[in-house]
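Only one protein chain is missing from this complex, and each of the others stays in its spot.
Here is subunit A:
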Amino acid sequence: MESRRNPRAVVDPKVRQVGFFTSSQPDSSSTQQQQQQTDPIPASASSPPVSTISPSGNSLSPVMIPPPRLNSSDTFPLRGAAAGASSAVSPSSFSYSNRRDFPDGSTTASPGRHSRGSFVKSSTPVASSLPGIGMDSMAAAKSSSVPASGLTTVSVVTMPPGLAEKASGMEVQSDQKKNPKSLKEKTTKAERRAIQEAQRAAKAAAKADGGKVPPGTSASVASTSVKVAKPAKPSTQKNEVSVAAGVTEKKGGPSEKDRKKDAPHPRMQYDDESRVVKAKRRAVVKQTEAKNRVELFRHLPQYEHGTQLPDLETKFFQLDPMHPAVYKVGLQYLSGDISGGNARCIAMLQAFQEVVKDYSTPPEKNLNRDMTAKISSYVSFLIECRPLSISMGNAIRFVKNRIAKLPITLSESEAKAALQSDIERFINDKIIGADMVIVKHAVTKIRDGDVLLTYGSPTAVEMILLHAHELKKKFRVLVVDSRPKLEGQLLLRRLIKRGISCTYTHINAISYIMHEVTKVFLGASSVLSNGTVYSRVGTACVAMVASAFRVPVLVCCEAYKFHERVQLDSICSNELGDPNAISKVHGREDINYLDGLTNNANLQFLNLMYDATPSDYISMIITDYGMVPPTSVPVIVREYQKEHLLV
């Protein structure tokens, strides 16, 4: 054992460099200046041991803010430096607003109730030309041996002129909306809430008093300003729904309704029965709740896997309002064909690009509002397929922001072009461009003779390794993997193809293998503002072991995945995967010992997808804004959010 530990003495100096080096190329004069101010320690000098890199230590913040944003945040570098010097960089010292993380909420438009039977029967006679008229088009023979045959329309569905457009469903829906709602539209939301509260009070009073007090009187007492004379029964139902929606979404306007309202909130508590029922009512994807769930994770959605996909597939042609591109992405999420934060986000954005391309504003509608509503309904469909990742939430927020900010003066085609290029730019700058920058930064940390450990199959880390290999650096890679996804094998295959020397092991062996590792590169699903890294389950374990062995842990994460939320554990927000994935081995019936136990009441499967790594275990986060200690995440979040709105 002793001999094994020897190399670590050699390793330690490198660790210091990891902690305190910033990228050598300066982005601008101002950042350089700032670095000179804040980076007085020469790299070769004896620097503090690794443990001080942890956020509690007085580490410096080598935050590199790119120049264009400096105008808007002139004071920032100074403040960051000051904070770094006084070691006061803690999340609490920043006043970030605890905004809601869900991309809706800013919209008041009403996504239409997408009625299926959109074809209205008309009394116009149908042009049913008998065959024989078109039969003589045989002359249009193609090069093939078979003569081409003409088509004869024998049956036609005629539509009223108003419905001739693409958005035939919308027209019907708007008519529907007017009739039943005309009564209720008169009451504002506040009034309706008051009515409801009055009724609730009345009910409670009636119960408490055993029916002594007639409910009418108590209601009128409770609500003085509200007309109780309104038809009570329908409005109660409506109110209940709207209030429930108002809880999940703060800006529920009176005209707002249907899908969007009942869409599950990303952080909906799934142990709240009434809300689950409500969400289920309009769900496109059939969601059968799994029976045996682990008590601690009751609040997370867990559905019977295997029933959703076939059911959704059968509805392929029936989901009229769903755009095919979105539908395809949803199917791929559901079947697991696409996974990984970046890939899911890109796939979704590309689907949205298609949506924008095929979009045409229905008559008498506003493009901004209608498109936002459309996107919202698509998003809720995607949530049903699989809960959103935080990166996707940010991307959706971006898209909605862009739509909302479109000037009204733009023509439809201009607006669409602008949106498409915006989305394109988001993909190119925030995801791919960011990865390039991360690679550039991270490669400086790889030296000859390094043994790098990675876990799972993070895209950014893979790019780093490949790039370092192209630069002819001599290093070895340890790919750590875990059941059931075994994503590491895919990474392994690609690395070996490029000629990188690799070692493959499972996470069980992590403590053994960590002796020889010099640096750990990890990916992340999201980085939260207290420095917590939210990532593939198992990451926390790897990071903890690494920090116990004093191996620096570098997390590579694009800045668009940062989020201002604070999370202390991986329980309150997580995702549950398919329980069968851990109980069965595909293709190996001989070792599926748990067969037949899946529905046993005494057995609960837990297949967690994510975990939260505390910032203590992380030496450095590499983002497209440079390398920052986890304590500086709030800075990025704040700056980035500002930029978000300005882009």
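Convention: a contact is a pair of C-beta atoms (placed from the backbone, for glycine too) under 8 Å apart; a residue touches a chain by one contact, two chains touch by 3 or more; residues count from 1.
Here is the rule we go by: contacts and distances are computed from a predicted model.
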item	value
"Translation initiation factor eIF2B subunit gamma", "Peroxin-5", "MICOS complex subunit MIC10" or "Aminotransferase class I/classII large domain-containing protein" - which is the UniProt name of the missing chain	"Translation initiation factor eIF2B subunit gamma"
Identified contact with the non-displayed chain, of A:Phe297, A:Tyr327 or A:Tyr534	A:Tyr327
Hidden-chain contact residue, picked from the options A:Leu490, A:Met544 or A:Leu594	A:Leu490
On subunit A, residues whose C-beta touches the chain left out of the figure	116, 119, 121-122, 126, 128-132, 135, 140, 142-158, 310, 312-318, 320, 324, 327-328, 331-332, 335-340, 342-344, 346-347, 427-428, 431-433, 435, 457, 459, 462-463, 490, 494, 497, 586-587
